[in-house]
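Every protein chain of the complex appears in place save one, which is left out.
Our next item is chain A:
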Amino acid sequence: MTDDTQKRGLSRRQLIQSSALVGGSAALNLFAPNIVRAAETTIKIGYITSLSGPRATFSEPAQYTVDTMKALLRDGLEIGGTKYPVEILMRDQQSSPTRAGEVGRDLILQDQVDILLADDGDSHFAAGEIADQKGVPFVSTINQWEPFIEARNSTPEKGYPWSFMFTFGATDIAKTYVGLWETLPTNKKVGVLFLDIPPGHAFGDQQRGIPFFLKQKGFDVVDGGFVRFDSDDFSSQIAMFKEAKCDIIAGFLLDPHFQTFWGQSLQAGLSPKAVTFAGPFLFPTSLAALGDMGDGMSGEVWWTPDVPFKSSLTGQTAREVATAWETATGAQWTQPLGYMHALYEVGLAALKHAKDPRDKEGIREGIRQMALDTVVGPVNFRDSKIKSVAVTEVAMGQWSKTPEGSKFPYELGIVYADPQIAPNLKPNAKMRLLGQS
């Protein structure tokens, strides 16, 4: 801008005059959209998800969910006796927290959404901060609530003014892992390794992660440490596990790391009774990539078609939601499918609670007072001990190879649920030790 004016040979006085003009018109513009907005009646839902990048597998059902919701809201949404048209603005955060902040800011400041939804685990940092400042209701999910509360220095008593999250807890997951292992006939020796990224540190935390609860319950922990993202070789850790004769191998890795690790483990002749990891067994595609070696792998479950819940929007059971996806796409259901559906259940229920779509306080009150039965189970902000958070249930699942000729090579059964953490999730399969049929 400065270069330009110099080239054209403007004097300093002219420059100041023209910038004042530009500034003035910008200031005027600030008021204009508000007048237009008052007359506008379309409800705008902002939706942040990770369509590309390393986290893209999570968001496989995102477009499908948006399409389903658009079809459902074809005739608009009724709020306070009036029907309003609904617009869903989906934005890709490219698996980057920085990008999540940018798209969140644009949705809030430029698109002026009435409610912001996110299923990515990153947005609550930057986008949540802007939502809190600007007073826009913001609901996210598929994360652990502890990092959500701690990320911006809040506490379970304080919460956040406008940011909310319904999700499972890291501590609950760790407890559930240990609970499952307690039911198995093993030598109580557990080899653990965690990927050196934030979720890995949450799971591997010595104070409240998996190692803590293992030691509390009298397990021997053989620490394989935090594994660098660029690890080419796991033979040192495998040698440690082999030497200690670990019956259980566990931790948090992403599926490419797990495949390298497990390949080397089998090369080295490691034969544990249970392999339980967070991360690599979330998606059926990762299991398929392991070929026959995926049989018997176990990990945490937050949603399967077998959970006894129904959608508050469509009345479909979990099984029906999954089947609808499988029919529409030909792909096997994944866990985020249920949570994405539930995210819209929560968002729309909050909107309906308001007097009109521009009543942000009312929408927020809708979230605060919410005790909704969704397709992922009860989402209860009203009676939650943790402010701004509704804790959902988590259990343990095991993948089993399906008989020849089945539609998909693997299926997931719930093998363990802690009655305190997951009172509604009931095991529908028995945990098999590796190598056992």
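We take it that contacts are C-beta pairs under 8 Å (C-beta built on N, C-alpha and C of every residue); 3 or more make two chains touch, one makes a residue touch a chain; residues count from 1.
Criterion: contacts and distances are computed from a predicted model.
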{"item": "From \"Cytochrome bo(3) ubiquinol oxidase subunit 3\", \"Branched-chain amino acid transport system permease protein\", \"2-oxoisovalerate dehydrogenase subunit alpha\" or \"RNA polymerase sigma-70 factor, ECF subfamily protein\", the hidden chain's UniProt protein name", "value": "\"Branched-chain amino acid transport system permease protein\""}
{"item": "Contacting the left-out chain in the complete assembly, out of A:Leu77, A:Ile197 or A:Met293", "value": "A:Met293"}
{"item": "Sole contact to the chain not displayed, among A:Gln237, A:Thr276 or A:Gln398", "value": "A:Gln237"}
{"item": "Contact residue for the chain not shown (choose from A:Ala62, A:Val178, A:Leu193 or A:Leu214)", "value": "A:Leu193"}
{"item": "Candidates A:Ile130, A:Ala202, A:Leu254 or A:Met297 - the one touching the absent chain", "value": "A:Leu254"}
{"item": "Chain A, residues in touch with the chain not shown (by the definition above)", "value": "52-54, 56, 95, 193, 196, 223-226, 228, 230-233, 235-237, 239-240, 242-243, 254, 256-257, 259-260, 262-264, 266-269, 289, 291, 293"}
